[in-house]
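First the structure, in the form of structure tokens, and then the observations on it.
Our next item is chain A:
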Amino acid sequence: MSLLEVAHLTAGHGLLVACQNIAFSLEAGEVLALVGANGAGKTTLLRCLAGAHRPSQGQIQFAGADITSLAAHRRTAQGIALVPEGRRLFPDMTVLENLLVARAAKRSGDWSLATVLDALPQLRPILTRRAGQISGGQQQATAIGRALMTNPRLLLLDEVSLGLSPVAVEGVYAVLPRLIEAGIAIILVEQDLRRAMATADRLICMLEGQIVLQGPAADLTREAVTAAYFGLNRIAA
Partner candidate 1 sequence: MIWINQILQGILLGGYYALIAAGLSFLFGVMRVINLAHGSLAVLAAFLLLVIDHWLGISPFVGLLLMLPAMALVGVVFQLGVLERSLRGGVLIPLLATFGVSLLLDNILFALFGANTRSFASHIGTLSYGSWAINRSIDISQLDALIFATALGLLGGMHLLLTRSQLGRMIRATAIDADAAALSGIDPRRVRVAAAAMAMMMVGIAGAALGMRSSFEPYAGGAQLIYAFEAVVIGGTGSLWGTLIGGIVLGIAQNVGATINPHLSQISGHVVFLLVLVLRMRGAGGLLGDLRRKIRRQPMAPT
Partner candidate 2 sequence: MNQNYSIERGTSKIRILLAILLILVAGLAAGPLLLSANDLDHLIVLFIYIILAIAWNALAGYGGLVSVGQQAFFGIGAYAAIRLSYYGMPVYLALPLGGVAGAAAAWVASLFMLQLRGGEFAIGMWVLATLIQQLVSLDPLIQGSTGTSLLVLNHFSPAARRADTYWLTLAVLLGLLGLLFLLLRSRQGAAMQAIRDDEEAARSVGVAVAPTKRLVFVFAGFGAGMAGALWLAASITFQPGTYFGVQWTAYMIFMVLVGGIGTFEGPILGALLFFALETMFGATGVWYLIGLGAAAVGFALFAPRGIWGALEARMGWRLLPVGYRLVLVPESQHDAAASAAVQFDSHA
């Protein structure tokens, strides 16, 4: 049985359809990269998985249970954590408070304040700073740390490198091997195709709300993914 199974998922904003008939599955510990142009529906899909957006059709199964209509905080308690687009930290609270507040999920596991700070050592010196007053890279690390504090089995990362300097991106990505080692399944939305293919076991490419290509990252060429990304196959056909 897969950790996550998505079937016939359709979701939109008002009359606009963002994702259409999405179906895929994910094994425990697997890393999946979700790529596609802006507006392809990646963020909406992640938000549907996390319970932050209500799909209009389809089912989501997690660890064998139907979670389609479960509220976001209940999914967090089941082990799904989203690092949302734009990080969405609590800016008036300190970094430490941002981490501690996620204990609300009440999931026991390997991750505690100590292990999170081991994995993200860059947070140690800034624990008492306000989350709104630290650098973008530090904010992204805090957002990942906050998600880890909920002890996730599935971590959803939405464009964690967006708006960061190359150095800061390296700092954020440095934590990924550690998470993979810990057996956390990851769905990663990433604009940097090379990095996505290097990190992930499997890759899904979305175009205009639909999955146009998926397969093991090792079997796909950059050319094939690029073509799917821009919808070149379709135009040729």
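The rule is simple: a contact is a pair of C-beta atoms (placed from the backbone, for glycine too) under 8 Å apart; a residue touches a chain by one contact, two chains touch by 3 or more; residues count from 1.
Selection rule, in plain terms: all candidates are chains of the complex that A comes from, given by their letters.
Worth saying up front: this structure is predicted, and the values here are computed from it rather than measured.
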Selected partner (touches chain A in the complex), from 1 or 2: 1
Complex contacts: residues of chain A adjacent to candidate 1: 50-52, 71-74, 76-77, 81-82, 84, 88-94, 97, 100-107, 146-147, 149-150
